[in-house]
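This structure is in structure tokens; I'll ask about it shortly.
Every protein chain except one is present and positioned as in the full complex.
For chain A:
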Amino acid sequence: MVDVTIRVNGQARSLDIPPQVSLLDALRERFGLTGPKKGCDQGACGACTVLADGERINSCLALAVQYDGREITTIEGVDDPLQTAFVRNDGLQCGYCTPGQICSALGMLAEYKDGAPSAVTEPDADPGELTEEEIRERMSGNLCRCGAYNGIVKAIQETAALDTEEVSS
């Protein structure tokens, strides 16, 4: 057994767990934070996406013990205009992939702002306005079987534009 303390949504939480417990299972089954979802348990669907010190990760591929002393944000700790944009644009149906899509999008927007390259943008290119193509490329790690992709892309684009307006004004 291993002692672990993780800051989850701003609150320090301690656990005594076997080392093989994934971060996702620790969040869901130990902390009762069921916002992050388990769709595949192998990093293929993105439903378990959370933010670790602001960066998006698949929490099913992470061991809880690796995150000792780190800051984890789950959907329960997110309060962002992106959430209402998802509802307004119907970027969801069953809702199972939604927490992962939202956390992933928040991480992605930060990556984009920091100039992280993608298959769509060259490494040294000036990141201009976030295009639909760019969003699709960068969000392709998050599956949605209901097929809410169009609404998700719109919600992200709207929110990104909002963000840009705030910065420029």
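Heads up, the rule we're going with is that contacts are C-beta pairs under 8 Å (C-beta built on N, C-alpha and C of every residue); 3 or more make two chains touch, one makes a residue touch a chain; residues count from 1.
Simple rule for what comes next: contacts and distances are computed from a predicted model.
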(request) Given the choices "Cytochrome d ubiquinol oxidase subunit I", "CheY-like chemotaxis protein", "ABC-2 family transporter protein" or "Xanthine dehydrogenase YagR molybdenum-binding subunit", state the protein name listed in UniProt for the chain not shown. (result) "Xanthine dehydrogenase YagR molybdenum-binding subunit"
(request) Would you indicate which residue among A:8, A:45, A:109 or A:160 is in contact with the undisplayed chain? (result) A:45
(message) Touch as defined at the start, partner being the missing chain; which of A:23, A:52, A:135 or A:160 qualifies?
(response) A:135
(request) Please pick, from A:10, A:69, A:123 or A:147, the residue that touches the omitted chain in the full complex. (result) A:147
(message) Contact with the hidden chain only, please: which chain A residues?
(response) 18, 20-21, 25, 28-29, 32-45, 47, 74-76, 78, 83-84, 86-88, 90, 92-99, 102, 132, 135-137, 139-153
